[in-house]
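Scroll down for the structure; my scribbles are underneath it.
Other chains dropped; remaining ones untouched in position.
The chains carry the letters A and B, assigned in the order they are written, with residues numbered from 1 in each.
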Amino acid sequence: MRKGFPEVIFGDGKSPEQIRSIVEALLKRSDRVLVTRASPEAYAAVRDGASDARFDETARTIAIDRRKQRKTRPGVLVVCAGTADLPVACEAVVTAELMDCDVERVYDVGVAGIHRLLDQLPALQRARVIIAVAGMEGALPSVVGGLVKAPVIAVPTSVGYGASFGGLAAMLAMMNSCAPGIGVVNIDNGFGAGYLAATINQIHDE
Amino acid sequence: MRKGFPEVIFGDGKSPEQIRSIVEALLKRSDRVLVTRASPEAYAAVRDGASDARFDETARTIAIDRRKQRKTRPGVLVVCAGTADLPVACEAVVTAELMDCDVERVYDVGVAGIHRLLDQLPALQRARVIIAVAGMEGALPSVVGGLVKAPVIAVPTSVGYGASFGGLAAMLAMMNSCAPGIGVVNIDNGFGAGYLAATINQIHDE
């Protein structure tokens, strides 16, 4: 994996045993490993060989960080509308944290309740990079983008039904945002968003 | 045409002469006629035979109303983001007006400038029916829907480029709105929105 980043395993479709053996192989050459889309069963298998593995049930991630010391930097904020989008939002949080960001969370604010979002304006405007996660009509990044100077990473989720077509509606909405300064990642790609945010946040310190 | 409504002609693809002769035929059995997607040339042709025809250049409509008296009712509000959506918004206005609604206009408010929209909160909350017109990511109806009790008619427009796919992105976003109480009409269908709004607004007086 490029950039000295933790090795990453996409857990979906792999058996707990497969994940365990890949993790063990990676730990031989890396001190940070991340498994996304991981089940509790996969965690149980991994923990057998790596007792310091941490499981985030909402994010569905297994993370191992064996570095002696790490220095974190603030600046990343993750905002999403509701409980259904939380797995993707939390995957972004875990990823950015493993890449040494302190991550601020603003959950439970949606475009249909704009005042709750405006209540968070100070936090939003304090952030250096914002990850905005939304399913259904995918409007959150546009509204957030109009409120801040920071770059916004938009993550469409597959939350929705019918004409959401698995997240396509949210993705198209985000691609067409009337607010500039927005970059979009794949549907449900919390990892990619966290990674990109951390990459941007590092610029500050170089 | 059902419902004692003015006869309607979709002007796109018809020659000025064709439009003129259809208008003249309709005027024999109706005292209200509306032409949508009308060009200045079509207006010139129609006016020759019907000097009381009115042309709205932005809405691209020709309207004729020969009723002796009419009684209007307030309640309809049309909101849209910007100049590019105006033709569709104005088509909705003209249609609702011809169906005896006083129409309030709130133009130039978009989701990326949420404070300008909030400045219009009193007007929005006063309305009995709201028509929200938006292209690109189509998020305006969701935000408006979260601010009012009135039913919202969402009109996607073909404004945009690239992944807007001729208004598909906005239409899908509106179908997936997280705010309830929203009904969607066809892309660029200002007429349909104005018609539906007037139909809803009439309930009040029956």
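Observations
To be clear about the criterion, a contact is a pair of C-beta atoms (placed from the backbone, for glycine too) under 8 Å apart; a residue touches a chain by one contact, two chains touch by 3 or more.
Predicted model, so just to flag it, every value in this text is computed and none were measured.
Assembly remark, whole complex in this entry with 2 chains visible in place, copy number of the identical chain is 8.
In this text, only the chains that are shown with their structure count from here on.
Rounded to whole angstrom, the centroid-to-centroid distance between chain A and chain B, based on C-alpha atoms, equals 41 Å.
Looking at the complex, you find that chain A touches chain B at residues 81, 110-114, 118, 136-139, 142-143, 145-147, 160, 162-165, 168-170, 172-179.
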